[in-house]
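With one protein chain withheld, the remaining protein chains of the complex are depicted in position.
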């Protein structure tokens, strides 16, 4: 028997496959038994009620999608009363994604959500920090470090920091998150993008811009996962465009300890159990005892020295 | 007759379609008459000889490609003796793309290349600045401003600043380029990405990482073109994933005054003349007198106020 | 009145399956009927008003990415057939158009909440136009099974593109046709027709879908005569299951506007709570 279990800090997951925040909910239990997953990750919540963004909230772009859902949230009360109890019926660890517009509100929510039944907190620091210039916390190392320190003080649960691809400073941000107290890095959230309907000349999203997710994001997220695994010592959880077991292997080899599957579930709702089965077969076929033996096995010695002048950098 | 001409500052182009640097050369004259293009844009050169990066230099990713060519360059001497004279046979304006590892070397090249036969200089500031931390000049507003000021002093030709998508500060960088003296913004270069061969566990590019181009880049480049058109007053030249006249219209409506076509030419070498023909038919069909009437006509009044809290920011 | 919050079953109730194409033929100039072979256990889960989320194939140069929602036009467990009626509008439906016998199509469903027919709703009236018929047609089947009387007001641009009138008649419905070309499809005329029905034999419930004009009319008629109604609504979808919250629309509920998911709380909603758009 091959071993699919992975460790994210002190938390052991029975396999490295979990859903990405915002692309998963209780509703998926209509399609397959959610107990098969490595972890359950809930949609980002905010402390208070939020309506979310105007529609249309999604649109299609070449082989991928944009979304600007805008975090509709029923608030912390509803979440503790309704959502957490739902997931209690499963053995699978529950990871709760939270966000806030200011570091203090964020930290308050972090402590409020540190309740029984929650195994880790994913902090979505890819959201705007309205106390500075409205840029996401995770765009700069300094704001990442500051917010992570506050969040770290607010809970004793494992903290997973979810990074944004909308930055030119991925390694610095990764190190800042680690130094600020993150137990793992989730790499990455969606990339800011836009589409316009040439007939109506209106943006295809009600919110003007939105986040790119799906296959187009994969090579970018993979690069970030690799950069983060090199820059930080804490585990990296890859996320972005993953839709097959081969994609998962690519992230594991690059240095990720586990992965999240997002948009692919919209196209094929049973993709996560399918990936888990394929991963198992792959390990068996290749005689690899544990999925952990794959992590970070990328052969990059020759190339590391070779990263030189390019058309585009870094 | 509809009018396809556009103005990039003082430079009038007969149509808004030109090639992207590095995806075009004299060799394309084997396939169609290059005189039909709005401008000719040469591959980035450096002052001295450069071999370029190790192979493989390209790889395929879902519906797009990565490259790490590494700017092989025969240097300024060869360029002035061989390349510029080739393009003299055409009426079409010649835009020369240059780059440098330090602001001073960059500026020297900029003045050396300001010769007869050159109509504008595209400065590829998406390349690493080795005097700071090796990050591209165009990742930060401050380094963008500094290098643009030096380049501005080095030439009286129009200066087009080519921006990078590897930043979280697109509007700031756009403004810095404008303040530093740019006459236009080319938006954008490739996005840093990676792919791994799961069989060999080696990166698919000899240089470990490379730049994403092609359709996957389009919604990102479009967002940047829109941001730049809002942030700066100088013309924006859109670039990224353009492969049809509809894509061109999307960029024009978003605020670009012209566009560059890159990777699409690899897939379909006659795509640029085809786009020009399609654009002409579109204007005729829609009764639009001039392509300039389309620029910046995106209907974003409602949405501008709506850009609020998102899963991901800015 | 909104549907009660659903309790989530422990046993999967939504199927994700490749189904063989039986046929895919034009119904008139504008619409296509797609017939799939489906197992009886799947078809027995279906209800009028529910939909499937179709993974349109990458054929004919089309590359749709997201699934496309499509109402159940007919479901026949005895014949093992699942029917859709669709209009070719964009990339996804153009791809569907290329399907033929020998191909298969991946479907996800049945999804969403179907039409309610309360025990005391004996005299039903549906008002349908265009592709809205696809959604409302199976209601006729269900009305017949339940022994309710149904009047179907079918609207179209001209008599040639009127669809499903025979289908409704065969199921014992009273069919009234109105068309633009004959000048009978205006809101005023439909109002006159319905007022006639109310005065004549009485109406217990209205059903419609899609059109803003018809929604306003039926909301007014419903309020005027205290007649309840249901409307099937559309919204762009990604997951189709309730996870992504992209498909919301606003509804009036206890003096407040709340966003509800068309894929989960809908696509069928209480007509008075729906907001014209």
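Letters A, B and C name the chains as they come in the text, with residue numbers starting at 1 for each one.
Note that contacts are C-beta pairs under 8 Å (C-beta built on N, C-alpha and C of every residue); 3 or more make two chains touch, one makes a residue touch a chain.
Computed from a prediction, not measured in an experiment: that's the story for all the values here.
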Listed residues B:67, B:97 or B:190, member touching the removed chain: B:67
Would you mind spotting which of B:9, B:56 or B:75 touches the chain that isn't drawn? B:56
Taking the entire complex into account, which one of B:117, B:134, B:171 or B:269 touches the absent chain? B:269
Using the document's definition of touch, tell me which of C:58, C:88, C:161 or C:275 contacts the absent chain. C:58
Even though one chain is not shown, chain B touches it at residues 22-33, 43, 51-52, 55-65, 67, 69, 72, 86, 89, 214, 263, 265-270
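The rule we apply is simple: only the chains that are shown with their structure count from here on.
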Which chain has its C-alpha centroid at the greatest distance from the C-alpha centroid of chain C? B
Between chain B and chain A, distance of the C-alpha-averaged centres to the nearest whole Å: 31
Taking each chain's mean CA coordinate, chain A and chain C are separated, in whole Å, by 37
Residue numbers in chain A touching two or more further chains are 22, 61-64, 67, 69
Name the residues of chain C that each touch 2 or more other chains. none
